[in-house]
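The structure appears below as structure tokens.
One protein chain omitted, others in place.
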Amino acid sequence: MDAFFSKLFPNVASNLDVFNAAIIQTLQMVVISGIISFLLSLTFGILIVVTKGGGILANKIVWNVLDKIINLFRSIPFIILIAALIPVTRIISGTAIGVKGTIFPLIIGITPFFTRQIESALNETDDGLIETGEVIGLTPWQLVWSVYLHESISSISRVTTITLVSLIGLTAIVGVVGGGGLGDFAIQYGYQQNQFDATIACIIVLLILVSIVQIIGTFISKKATH
Amino acid sequence: MDAFFSKLFPNVASNLDVFNAAIIQTLQMVVISGIISFLLSLTFGILIVVTKGGGILANKIVWNVLDKIINLFRSIPFIILIAALIPVTRIISGTAIGVKGTIFPLIIGITPFFTRQIESALNETDDGLIETGEVIGLTPWQLVWSVYLHESISSISRVTTITLVSLIGLTAIVGVVGGGGLGDFAIQYGYQQNQFDATIACIIVLLILVSIVQIIGTFISKKATH
Amino acid sequence: MASPELVKFQHVSKVFKTNKKKSHEVLKDVNLTIQKGKIFGIIGYSGAGKSTLIRCINGIEKATQGKVFFEDKEVNKLSKKALRQIRGQIGMIFQQFNLMPARTIAENVALPIKYSSLGKEKIREKVMEMLELVGLPEKADTYPSSLSGGQKQRVAIARALINNPKILLCDEATSALDPQTTQSILKLLKKLNERLGITLVLVTHEMQVVEDICDEIAVLNKGKIVEQGDVYSIFVNPQDQLTKRFINTTSKLNVSSSLLKTINLVRNQQLIKITYISDEAVVPLISIISIKFKIKANIIVGDIKMLRGKPLGGLVIVLDGEAEQIADTLKYLRGQKNVQVEVYQDGRFL
Amino acid sequence: MASPELVKFQHVSKVFKTNKKKSHEVLKDVNLTIQKGKIFGIIGYSGAGKSTLIRCINGIEKATQGKVFFEDKEVNKLSKKALRQIRGQIGMIFQQFNLMPARTIAENVALPIKYSSLGKEKIREKVMEMLELVGLPEKADTYPSSLSGGQKQRVAIARALINNPKILLCDEATSALDPQTTQSILKLLKKLNERLGITLVLVTHEMQVVEDICDEIAVLNKGKIVEQGDVYSIFVNPQDQLTKRFINTTSKLNVSSSLLKTINLVRNQQLIKITYISDEAVVPLISIISIKFKIKANIIVGDIKMLRGKPLGGLVIVLDGEAEQIADTLKYLRGQKNVQVEVYQDGRFL
Partner (left out) sequence: SLTGCGKSATAKTKTKVVKVGLVGTTDKPIWEQVNKNLKKDHIQVKTVSFTDGILANQAQNNKELDLTAFQHYAFLHQEEKEKNYKFTVIGQSYLVPLNVFSKKIDSLKQIKNGDKIAIPNNVTNAGRALKVLESAGLIKTDPSKGNLPAIKDITENKHNLKIVQVDPAKIISLLPDFAAGITNSDFAEAAHLNPIKDAIYSLKPDINDSKNKPWINVIVARTSDKDNATYKKVVKAYHTKSVAKVIEKTHKGVYTPAFEY
């Protein structure tokens, strides 16, 4: 088996520790920034849905500010965003490099996109259900929790799947600040040094990761559809 | 005005022709690859929705192949994808560099994501409506056209907005094949040469672009909601 | 006892903008008072504005003009918080049910008291009690998608009742139900009304429902209230054309021409209709005329019922006898002031 | 003329899996034949399986066991294409309407013929004709979201009718409609049935609808057909408990205890109920007893109607007279073989 692996993936085998570390790094980046960004996006997504015109807490100012900020951040190419954030990252994470230094820019990079996705998911909620919640006398936050969120679990897990896969894509770019990870491994060894096997190995692991995310997402989404 | 501009954006002013060209390049990349990818994603999105288990043309094999291919392509970091595609790009576009050389990789890069988004949008269609279409005696393709697509116009324009903004983000990466565009301008001048004004100028133009896309998308989406 | 007013509409209008140019006035200068503890029915054609009207009561539809009061509070002017408090006292059953698809039946029913101070067990207990009431305890842990239309409606009823509302707004709350279930639900509503003094507002197109439990009704026609009053007087003596038509639909006395054809009158026989028009004590008319004029009165169609203890309806009769006796009979009947007589067909002229 | 069979169920069962362990048998060994040109009613409690049953006819619900035939073709065994062709001949009105939210009313109605060879103008013409029929021409270019519940139902009816189906499956097609509109829709359906020979399958809980237009009915109870036959014989002589209960709901003769309380019988007065139990010619019973026994018969509740030319129903009467006469009267009435007598209350024992 080992011999077989070395034969198929000679360059990976000779850098196995780096490769393994890359897997761990990718997982760390995806999991940590994914969780934090999920919470943030949920918050912003909810805010933007409830404050929009006709929403349950309609508020032009808040909505406009959020909408514009999201557009602004979505307009900044990710690599530039990372660079621009370096000083802030250092303040927040203590360092701007390594896995630790990638979490913050990843969060900032993915959250606007994630927020739009969550917004999309929440907007699917049937108006009649919102109305019912209001008629029952739920407070806005009860309404958010018990109607918007509860009824959107399926859609939210669907958009989260899409987003996590995009996030895995972003982790490939954070090599610029020495974040490592599989994407960076593929670039360093596969792309720059033309080690085809390194590229393939990375893609296989990423594919497995993406598929797992997809399967879990689909599963939750199905479970939540009645 | 001109003097004011030169003062605020000295590095942009001194490379104004490049900057203007970058805007044109970005527009070309986004529009051309956007349109082609839209058509492809619509096709794939429809296919994956109708062939899924319980779908109107349920077909395990087609569904599985599509699903796996999409995941595979979403697993490949975009920069690696571009590099890997170069030989194919050359066959298809005649060249692998410049704007012409970026269209194909952009399409391949965004289509899997776009397809997932379209899939998501189409899946929102109420089962009762599909059933009604079937009861009325519509053929599968009439059903796709008159029910799935027609009833999803609003959602489709919403996910298209999200996707186009992501596509604008991708164009920033294609500088690696000399594609140019605003993202590349920002990287070359802003990121690599630390010309802050260049970054800002690019972000402003991108923001305008993103906002226009967002406004049009929201407008269509609203128009299509009755 | 003059019950105090619970809901009051003062010159309420509601306009929907269909597009930039067109608009649609769905409620026109509606004035309405619903007294505490009453069962108030609202009837009218499809599209008359009934749903819109009751949706104004809890403020989910805002009146374009005029004022809607709930217990002296002007609904449209309330703060969001005050409005929420009021809504906590108003139960509502939607025409289209609006069950939460991602919640089980029990969770759906529990929703209005989910954030109350009741403990989980207490809530479950109340929920099961409600489901028992609507006959669906075995569906507690299933999801709405697996329910039939009528079952969904019953869940909506259970949900509307769980937090003991002061007033219950029912938008066609029994329209998807079979008559048996309808009756049991109506019985339940009536019981709640009697025992707990819940005020009920029923939008319905089932005249049977109106007859069975309403105290008062309002008849809506194209957004206008054309008639309003207590059920008996309106049923006995409808003023508006529309009301008459509605009431006629509940009556079997409208003998269709196809029915007339099946009745072969001979000789002097006459086909007549007798209708009660006042609420005086019932008199054994048929017996009287039979004894008095030696006439045979054959009841073809009978539709008499006791509404709040008073007779309502009439009979369609074939009178058979000598010409003179028949003439006397008709004369006698026409002399009675609590009935109205109409001759459909006269055997002599056939 | 024995009409040929259009729809046939042979030992049809339908099981829904609620989860891995539990399942729910919604239809149980259903056998049913619907003849061409008939109006076939299906009644039963909410949740009995009525919707599931008619959904088996056009194959949107697949029978778990047994066979469903449409014109000799076994629905479950048809190719998709053949199934589509059949569906083109089957109109269906859904319980929950299922209008397309992103299409105007006209477009919704046009959908079934959108891909036909008809030109645009011809389609529009037909659409307007249909909307005219259901009384909604002015809503042609609005969207479903701005319609009231009943208006939505009428659009669904128009859509189901536009391509001249051979058979129309109506799942509570008039349940959201006011009685006037219901009557006009029923008249329309009846006309279509008579003129074009359309077969109608009506799932309904409105016994009035059954009475008004059905030729045959099937009574469903918990997935089983408990009774089936032509309307008159079932109405006159229901065998199953459930059927009886259903029919009773349409009858006013079930005198409630609260009503009894309002009737103060004195002396020898007796409160009795007379019901027609066969379809023999009507006899002027009241007159006869009045004349014969010098008794006064005061009709408290009357519910007699002519169903397909035959009398159905009965009367609730207070008999007033001498004790002996009353006894004779009762004896006489009991001797009549086409009526059934029941004594509610006896003034002597009060």
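To keep things simple, chains are lettered A, B, C and D as they appear, and every chain counts its residues starting from 1.
Going forward, a contact is a pair of C-beta atoms (placed from the backbone, for glycine too) under 8 Å apart; a residue touches a chain by one contact, two chains touch by 3 or more.
Quantities reported herein were computed from a predicted structural model and do not represent experimental measurements.
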{"item": "Of B:Asp67, B:Glu134, B:Glu151 or B:Asp184, the one touching the omitted chain in the full complex", "value": "B:Asp184"}
{"item": "Option from A:Ile32, A:Val62, A:Ile97 or A:Ile216 whose C-beta touches the chain left out", "value": "A:Ile97"}
{"item": "Touching the absent chain when the full complex is considered, from B:Asn20, B:Asn64 or B:Gln193", "value": "B:Gln193"}
{"item": "Candidate in contact with the missing chain, chosen from A:Leu66, A:Ala83 or A:Ile107", "value": "A:Ala83"}
{"item": "Hidden partner interface residues of subunit A, rising order", "value": "15, 82-83, 86-87, 90, 95-98, 101, 175-178, 184, 188, 191-194"}
{"item": "Missing-chain contacts mapped onto subunit B", "value": "15, 18, 82-83, 86, 90, 95-98, 175-178, 180, 184, 187-189, 191-195"}
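Rule of thumb we're sticking to: only the chains that are shown with their structure count from here on.
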{"item": "Steps needed, at minimum, to go from subunit B to subunit C via contacts", "value": "2"}
{"item": "Interchain centroid distance [CA atoms averaged], subunit A/subunit D, Å", "value": "57"}
{"item": "Residues of subunit D touching at least two other chains", "value": "96"}
{"item": "Multi-chain contact sites of subunit A, meaning residues that touch two or more partners", "value": "none"}
{"item": "Category of the chain touch graph - line, ring, star, complete, other", "value": "ring"}
{"item": "Residues of subunit C touching subunit A in the complex", "value": "58, 60, 80, 84-88, 90, 92, 94, 96, 98, 100-103, 111-112, 114-115, 143-146, 159"}
{"item": "Parts of subunit A lying in touch with subunit C, wherever the complex brings them together", "value": "126, 128-129, 131-140, 142, 146-147, 150-151, 153-154, 224-226"}
{"item": "Parts of subunit D lying in touch with subunit C, wherever the complex brings them together", "value": "16, 18, 24, 43-48, 50-51, 95-96, 142, 146-151, 153-154, 171-172, 175-183, 205-207, 245-246, 249-250, 252, 259, 262, 282-284, 286-291, 294-306, 309, 311, 313, 315, 318, 320"}
